[in-house]
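Worksheet for the structure shown next.
Then we have chain A:
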Amino acid sequence: MQSSSDLSGNCPNNILDNLDCTDLLHSLDGGVLLLDAQCRIIFCNRWFCSHTGFTESRMLGQTLNQLFPGQLPPALQDAIETACHQRLGRLLSYQLHKRLLPLQRRTPGGESRPLHQSILIQPLSRSELTLVQCLDITNAVKREQHLRAGERILKLERKVLELIATGDSLDSVLDEICSTVEQLIPHAATAVMLLDESGSQLRIKSSPSLPGFNLREDSLALNGSLTTCTRAFQTRTLAVTHDIRQDESWQPWRDTATRLQIAACWAQPIVAAYDEVVGVFACYPQHTGSPSESERQLLQRMAHLASIALERHRRMERIRFLALHDPLTGLPNRSLLNEHLGRNLRRAHREGQQFALMFIDLDGFKLINDRHGHDAGDDLLSVLAGRMTDQLRGTDTCARIGGDEFVVMLETVQSPESATQVADKILQCLSTPVQRGPLSLQVSASIGIALYPQDGTSADALLTLADDAMYQAKARGKNCWHRIS
Partner candidate 1 sequence: MTKTPLSLLLVDDSRIARLSLKRQLQSLGLELALLEADSADAADAILATTTPDIALIDFNMPGRDGLQLAESIKQQHPGVRMALVTANIQDALAQRANALGLGFLPKPTTAEQLGTFIEQSRQQEH
Partner candidate 2 sequence: MDLFSADEHDLIVELMNLGVGRAAHALSQLVNDEVLLSVPRLEFISVPEAQRAFHDDLPPFLAGVMQNFEGFINGRAALLFPEARSLELVNAMIGEELSADEITELEHETLAELGNILLNHCLATLANQLHQQIKTDIPRAFNTNADELTRTLNLHSGDTDNTLVMLVQIDFSLRNSALRGYLAFIIDLHSADTFVNALRSYLAELL
């Protein structure tokens, strides 16, 4: 194509003609080499010199093998030879080779870092020469590692969430969270510590990689001197002890730490609903130091997953409780009673023992409801339920099976008399007035007793007999017990 402005002398063709290509190659951001048919360097650009530390004169006439004896991977040597001799173009990707030319890059801080690279080897068309291009892909590699790391975390998080959703046991979910962190933070063991029932101790709930990890019998007092974990608990943020040897509070556990290869401690609080701290997620690296930004985020994410698991567990427990207990009094309901009864029948049969079943119906309860309202009635029931339970052993059962109907099962009795003695005590505690503000509420009870094995040997038989006996007690004037003989 004819250029229209011959006069100016600045038309594109002229510019290209006057361009010094060597200059161009030297200003490229990337390594450029030209090799002859014997693989010797006949040109190398500035980038190459600055990234190898060799001067141009040192490089010219040498093969790459001569410049870096014993340092080049066989695949690279092979590729260079095939390109120079057989004229076959080659691409060497970072992921397949990882290590290619021993090049260095300088960080802004002046440090020397190895360079991640991919290499293009291209035999030139109309000559014997071969072009070698070296691309610095360190940033791309970092980005990808970041991307893949993020994907890995998401995948592991998804796995934990699935475990939570499918209702796996809390222990296995917490173990999975620990394993996940251990996969992503190498050379570190982890543990989950939870607040115990008393609310004053942290107890280890999960520590799959720390067998026999005893922190003063598996618990840390919260009002003692501050350790990493208790600090995390109190301050509600990540607590870091980058070297346990320099932390006084770790003194009592120095030996344990040495044995388990613990050099540092990073503790992330586990915060449940309503901003309540319920535990601590602890990470114990084998090397001293503090967590990096991505490690901090990982700990936060995992502690969050733990709190989700705990919250769900709590809810499931509550649902299970409600399914088997009376919401008002907290006593077992009919379902749970049947379970206990069945179990006790089998046990008593096996061991050849006696036990007692009592049907308890409150006398005059309806009147209290009508006269003073259902709130008063509810309060009365709660108090009476408590009084009854107080008369019983831990192994006995007191269940609410109706509005004002209860069943008591005495797990074992030595004789019918021991059963009737308990019945008397119950009659007394139930007929004692209950104070509710200015009101004095009073009821009484009618109790039917049935004994195993004398009165019956099946659940149905015993229940029916106790029920009938209760009606008999009512017929006899109430506030008494009766046993069908």
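As a selection rule, all candidates are chains of the complex that A comes from, given by their letters.
The rule is simple: contacts are C-beta pairs under 8 Å (C-beta built on N, C-alpha and C of every residue); 3 or more make two chains touch, one makes a residue touch a chain; residues count from 1.
All values reported here derive from a predicted model rather than from experimental measurement.
Novice: With reference to the defined contact criterion, which of 1 or 2 touches chain A in this complex?
Specialist: 2
Novice: Quick check on the complex: what are the chain A residues that touch candidate 2?
Specialist: Listed in rising order, the residues of chain A that touch candidate 2 are 75, 82, 86-96, 118, 120-123, 125, 137, 140-141, 144, 147-148, 151-152, 155.
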